[in-house]
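A protein chain is absent from this complex, but the other protein chains hold their places.
So, subunit A:
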Amino acid sequence: MDLFISMFAATIIAATPLIFAALGELVVEKSGVLNLGIEGMMLVGAAFGVWAHFAGLPMIVALAAAVLAGAAASLLFGVLALTFMTNQYAAGLALAIFGTGVSAFIGRGFGSTPVDAIQPIHLPGLSDIPVIGAMFFQYDPLVYFSFVMFGAVSWFLYRTKAGLALRAIGESPDSAHAIGFEVIKIRYLAVMFGGAMAGLGGAYLSLVYTPLWVENMTAGRGWIALALVVFAAWRPKRVILGAWLFGGMTILQLQGQAIGLKVPSELLSALPYLATIAVLVLISRNRQAMALDFPVSLAQPFRPKG
């Protein structure tokens, strides 16, 4: 039972950076833009968070720095892909590589110095409930914040006019332009939101999860976030499910190795990826329903006709 509880909690925590990054990318892609540079933006966020922390700034400011750094990095992509209309795949890959380099440069000198991590908050009463308390009420504030963001993104996309406009632009920027939406501006905002969320996801790794700066510490989570959005068929709920599944599988695989399962460890490490993809493919089999969620104009540069 204790093992189950601790694995459950570990899963939720492992999923958190993915949830941030994938929710951000979901909004970007819903607007019809494909930013492959999540990995780079996460790393930039992670490095700037650590940098601000060691500069003696309070934790909340360090997080803000990470968010801003992620958004700034995404602007680079935005200028290339939206203003100059370069190929979005190329611009995204460039950002992934560039972000890796910049983060290594910023993080130089902080290597392996432990960070005074953000601690779980104790909720008087709730956290003390047996089992339930340990499963649901002993997390750091960012875990709760990731749920707030899930709610906010879902609400924005499906309940607000701006969200409706964003989805409409993702389907047909030409039509959106025709009825008077500023497609490029809205896409810029979406891209920056994606950058900010990726930055936060990165900072979660360096300030809470690990918690220290290691070069390339995201270890492919940016790419996983990208895959989650696709396999979740562009639906917020499934993004969360996918992130939990992936987090859970990661924890299970670690446990499996720890208790010495007779399966080659390489196979075990592949497990989270395989399981996540398999489940998400299964639930997105309904083609017709999927067609409604897919941003048709994804990765196509928009040029106002004239």
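Keep this in mind: a residue touches a chain if its C-beta (ideal position, glycine included) is under 8 Å from a C-beta of that chain, and two chains touch if they have at least 3 such contacts; residues count from 1.
By definition in this document, contacts and distances are computed from a predicted model.
Q: Missing chain, UniProt name, options "Nitrate/nitrite transport system permease protein", "Nucleoside ABC transporter ATP-binding protein", "HEAT repeat-containing protein" or "Aspartyl/glutamyl-tRNA(Asn/Gln) amidotransferase subunit B": which is it?
A: Cross-referencing UniProt, the chain left out corresponds to "Nucleoside ABC transporter ATP-binding protein".
Q: Consider the whole complex, including the chain that is not shown, and state which of A:M1, A:I179, A:I259 or A:L282 touches that chain.
A: Only one of A:M1, A:I179, A:I259 or A:L282 touches the chain omitted from view, namely A:I179.
Q: Would you indicate which residue among A:L93, A:A165 or A:A299 is in contact with the undisplayed chain?
A: Per the contact definition at the top, the residue touching the missing chain is A:A165.
Q: Just checking the interface: what residues of subunit A touch the absent partner chain?
A: 160-161, 164-165, 167-168, 171-172, 174-182, 288, 291-293, 296, 305-306
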